[in-house]
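Have a look at the structure that comes next, please.
A single protein chain has been removed from this complex, and every other one stays in its place.
Going by the order they are written in, the chains are A and B; count residues from 1 in each one.
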Amino acid sequence: MKRNVLLVSFLLGVLLLAACKPAVKPSGNGDAAKPQVLTVMTHDSFSVSESVISEFETQNNAKVSFVQSGDAGQLLNRAILSKDAPMADVLYGVDNAFLSRALAEDIFLSYDSPMLEQIPAEFKLDSRNRALPVDYGDICINYDKAFFAEKGLVVPQSLGDLAKPEYAGLLVVENPTTSSPGMGFLLATIAEFGEDGYLEFWADLRANGVVVVNDWETAYYTNFSASSGRGSQPMVVSYGSSPPAEVIYASEPLDDAPTASLTGKNMCYRQVEFAGILQGTQNRALAEKFIDFMLGKSFQEDMTLQMFVYPVNPEAVLPDEFVKYAQQPAEPASLDPDLLAANREKWIQAWDETVLR
Amino acid sequence: MRQSYGDQEPVKLPAKLPSSLWLWLLPAVFLLVFFFQPLAAIFGRVGNQTIVEGIRGFNIARIGQTLGFTFYQALLSMLLTLVLGLPAAYVFARFDFPGKKLLRTLTTIPFILPTVVVAASINTLIGPNGWLNMLLMRLFSLDTAPIQFINSLGAILVAHVFYNLSVVIRLVGTAWAQLDNRLVQAARVLGASSRKAFLEISLPLLAPVILSASMLVFMFDFTSFGVVLLLGGPQNATLEVEIYSQAMYFLNLPMAGALSVIQLAVTFLIMLVYTRLGKKSTSTRPQADTLRRPASKQAKAFVAVIVIALVVAQVLPLVSLASRSFTRLEAARGERGEVQTGLTLDYYRQLFVNQRQSIFYVPPATAIRNSVYFGLITVLIATSLGTLAAFALNKPGKANRWMDPVMMLPMGTSAVTLGLGFILVFNKPPIDLRTFPILLPIAHSLVAMPFVIRTMKPAIASIPANIRQAAAVLGASPLRVWREVDLPLISRAVAVSALFSFTISLGEFGATSFLTRPEMPTIPVAIYRYLSQPGAANYGQAMAMATILMLVCALAVLLIEWLDSSALLRN
Partner (left out) sequence: MLEVKNITKSYEGKPLLKGLSFTVEKGQTVCLLGASGSGKSTLLRIIAGIETQESGSVLWDGRDISQVPVHERGFGLMFQDYALFPHRNVFDNVAFGLKMKGISHEDARRRVNEVLEMVSMTGFSRRKVTDLSGGEQQRVALARALAPNPKLLMFDEPLGALDRTLREQVLHDLRDLLHATHIPAIYVTHDQEEAFSIGHKVILTNEGVIVQQGKPEEVYKQPATAWVARFLGQDNLVAGVVKGMDPVIVSTPLGDLQVGRSCCDELHPGCEVTLLIPPSSIQPAVEGINVVPGRVEDVIFKGQVNQVVFRSGDFSLQFASTSAFTEGETIQISLDPRELLCLEKESM
């Protein structure tokens, strides 16, 4: 009997809790015109300050709703699969590796934003302005400063150096079939050694004991020696912006970053992230305003510390940590977008055969 | 033996339809809409683009290799799980020892943890930077970690054993406890040594349940994704990992779809065998006096060895993860050198601070509340629909031969494919991913429902027909019989199902990560957000959040145990 009472009260509790769904933030004001809702789909790494978004919302009497859709690959898939009935008005988070696919699937509307004037030409990879550059970052090898200092080892000066015996077993990279930084690094090696030479380089790397893992989390937190993980490899494929993140998110205040990036010629691959207005939007005007806003100073400045990326708008001021600890490669690797689009799959598969099998 | 009261004249239902059809209605519609529809949409798309085109240029040999490896690792994982699981099941079934309840609770937790947390647990214990390696490095002043275990088949096996051991312990242990132990005694009196008695009597009698537990474990290992991706390394890809990279990185949907069809077919076959085996029940009778303290020296040693093995395999990784959330581990001031360790509560404190002023910041209380909220809706959906289906499956009918394995399918379906299917199908009102509030718990329910059915089905079957008949003779209508007889008798199974659904929802992440709505982040989402950023504090906070998740899961499991044992006392 007692048990039945318990069960009934448990089920009642379930019903009650289910009935009063937790409030999802106090939604807006009852006054004047109802705010227009703008839906923005992004990848999971997207982040922005509350104050910045509310700035846009009050200016335009809008409510911005974000839909996060996994990593960059999942995001793009989602956009492509739902292009007949788009889930959002704006998409942010397609990078140059996936750009060709996004453009081929024709998911974006062209928008010649007035803000584009301020943005350097090198980032504008779509001549029809369907995908507009928002930020960029460099996929670079981070190294454990203390390790190299202690061993008296000179850091590698070029990608080719990585195959030298003194760096045997010291590098961990991500699998390009399951990770975007892994993909970026592969593209950097193709830019450096060319379509004909990159596989040979990878074969040498393999012989030199390169460690390949599936994802950035494992590479950084498990294998890399300077992260809080304290792994075995003092070099990891990560981002040029990881060293400042190490300072900002240290558990004890640090004077100096424990890591730094290798920024020699073609050692970093520049990743540009784009935003675009999705075909079929019902809020085109507002969507355009949001794109302009993303390219504007306040969003661009906020973005750096939220996502650890560089603003494409040169007017945005970089935070101190970035200036101090992040290095920008003078000559990042880049590839012709059309060549990339045509060969992406082939390259990855050849890499897979060479390195993993 | 068992007769169905449903064969008697239904009072309110149209006489021509068997009542099982009505029971099937809701669960079947649910599965059609939320499972088969999205899958069909994906497979339909595969058809459009023609599979041949997708497969062209793709190395067929590699698919074969992947499929082979998937089978191989699943088989190996399953065998290893049995090697440790069977003795453990025996110890739990036959012996009483101090701390047994706690140990049973702890061994259940890994089963319901999200893969991210499982991978982290294993890493904190035996990863290159895990406690064990740090200890060895310090003891022998080594520069590099002596145990290089992650990114190997071994890591996959360890993780799979960690995950699925409780399946064997629970299923086989329960059957073993109910196995008439006089049979073994009879064999012993007839001259069989204890080893012989095990081989000749216990093993053959437990064979069906051991086999069905193995099938379940095999299926989990076969469709494994997260741990293989995170711990197995790039050389060791399972079918599900291949589907993921085909869909997400090669953007080759036809290929991903084709691979999911293979996986679905294998899952269906396994489930077909599994549900068939479930029908053969071993001869059991309630055992009152089977639990003994180990008396002889050998028995004591055996129990001790098994308990230690369980603690090492199941509890140590959890403890290791939790301890990491309290420990600071970094070189000071950017200097290398001695790793400075210290105890700290900082990571827990930081959880409560929105350091970046981010719009996506998740306060821990909110994450827990959201997780609990989704968990409770999952309980409602999965328990009610699963119970209906279990009632339907207990009615005589040929269709059940097929319905049973079909109901199990969501357990082994490619989560990536299903997720993509959701996107394809649920994009307009009334069910729109963006606005439909309970799509996430619905996805969780798909995963939880098979467990509910498996829990409820035997409970319903064990209601003696004569009690129902007695109630009917005393003037109760079928509906009344259900309310007065069936419902009270299955209440405990309902409670266990409810808690199972709850914990499954709590830990589920991989399958449904892109169904999450940013305004309602769950605990696994919060863990993942911290883990995707560099910085010691982020890592520490991820571990802290994972520890909180473990605690919530442990509470739920304790509740299951409590319901279980108090019901036993009542009998």
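Assume contacts are C-beta pairs under 8 Å (C-beta built on N, C-alpha and C of every residue); 3 or more make two chains touch, one makes a residue touch a chain.
Fair warning: this is a prediction, and the values are worked out from it, not measured in the lab.
Asker: For the chain omitted from this view, which of the shown chains does it touch?
Answerer: B
Asker: Return the single residue from B:L32, B:V83, B:A186 or B:L345 that touches the missing chain.
Answerer: B:A186
Asker: Looking at the full complex, which residue from B:I63, B:I126, B:A145 or B:I201 touches the chain that isn't shown here?
Answerer: B:I201
Asker: Residues on chain B that touch the omitted chain in the whole complex?
Answerer: Residues in contact with the chain left out: 180, 182-183, 185-194, 196-197, 200-201, 204-205, 282-283, 289, 295.
Heads up, the rule we're going with is that only the chains that are shown with their structure count from here on.
Asker: Determine the centre-to-centre distance between chain A and chain B, using the mean Cα coordinates as centres, and give it in whole Å.
Answerer: Averaging C-alpha atoms per chain gives centres 32 Å apart.
Asker: Can you name the residues of chain B that touch chain A in the complex?
Answerer: The contact residues of chain B facing chain A are 57-59, 119, 123, 127-129, 134, 144-145, 148, 150-151, 229-235, 241, 244-245, 247-253, 328-337, 339, 344, 346-347, 355-360, 366, 369-370, 372-373, 376-377, 379-380, 420, 423-424, 427-428, 432-434, 437, 488, 491-492, 494-495, 498, 513-514, 516-520, 528-529, 531-540, 563, 566-567, 570.
Asker: For the complex, which residues does chain A have touching chain B?
Answerer: The contact residues of chain A facing chain B are 3-4, 7, 10-11, 14-15, 17-18, 21-22, 24-25, 39, 44-51, 53, 65-71, 73-74, 76-78, 80-82, 84-85, 87-88, 98, 101, 144-147, 149-150, 175-178, 183, 211-218, 220-223, 226-232, 238-239, 242, 245-246, 248-252, 254-258, 305-306, 308, 345-346, 348-349, 353, 355-356.
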